[in-house]
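Structure, as structure tokens:
Note that this complex is displayed minus one protein chain, with the remaining chains in position.
Moving on, here comes chain A:
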Amino acid sequence: MKHLVLTFLLLITLNITAQSKYITKTGSVIFEASVPSFEEVKATNKNTTAIINAENGEFAALVLVKGFRFKNALMEEHFNENYADSDDYPKATFKGKVTDFSIEDLNGSKKNKQYNGTITFHGKTKSLNNEVLSISKNADGSLNISGKLKLNVADFDIEIPKIVSNKLSREVDVIFEFVLTKK
């Protein structure tokens, strides 16, 4: 009987550790395309969903484009209607894998890890190679994942009219920050 209970407990714990996914529904993604001394072009999305599989480092994030908030309402309207075409392309997705991800490695300190993946926005997919992100583990067991990307507007079929071409940066900084909790 004791043997049975022990085996049962062992099986349960193995099952729990085998499936470790960390999730957030309120991840933050900021993009900035400002040009110095011109009006700030910056938007924040605080409703990003992100999942990481702690077993193999596979990572996915989904950004609903309508969720990007700008300080200036007209800029937000232009972004949605003229640049991102968010009615036609309401989602931006990212899929990737962190190389050499190991949950045991993270003990309080922040680690920089490389990752590869693809990002899809405005109907176009671009691959990302050897980008870097930071991961750390919090006391409550949640994970902090953050990083920065430089993306070219042209790679995603987004046209910038000549009139505003010197007010928008061709290269956009994308900053992401996620606090993922174990599900």
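The working rule: a residue touches a chain if its C-beta (ideal position, glycine included) is under 8 Å from a C-beta of that chain, and two chains touch if they have at least 3 such contacts; residues count from 1.
In the analysis below, contacts and distances are computed from a predicted model.
Colleague: From the names "tRNA_anti-like", "Phenylacetate-CoA oxygenase subunit PaaC", "Response regulator receiver and ANTAR domain protein" or "Branched-chain amino acid ABC transporter permease", which one matches the UniProt record for the unseen chain?
Modeller: "tRNA_anti-like"
Colleague: For the chain left out of this view, which of A:Ala73, A:Ala139 or A:Ile163 touches it?
Modeller: Only one of A:Ala73, A:Ala139 or A:Ile163 touches the chain omitted from view, namely A:Ala73.
Colleague: Which of these, A:Glu40, A:Asp87, A:Asp105 or A:Glu171, touches the one chain of the complex that we don't see?
Modeller: Answering carefully, the residue with contact to the hidden chain is A:Asp87.
Colleague: In the complete complex, the non-displayed chain touches which residues of chain A?
Modeller: 23, 25-26, 46-47, 49, 51, 60-62, 64-67, 72-74, 76, 86-87, 90-91
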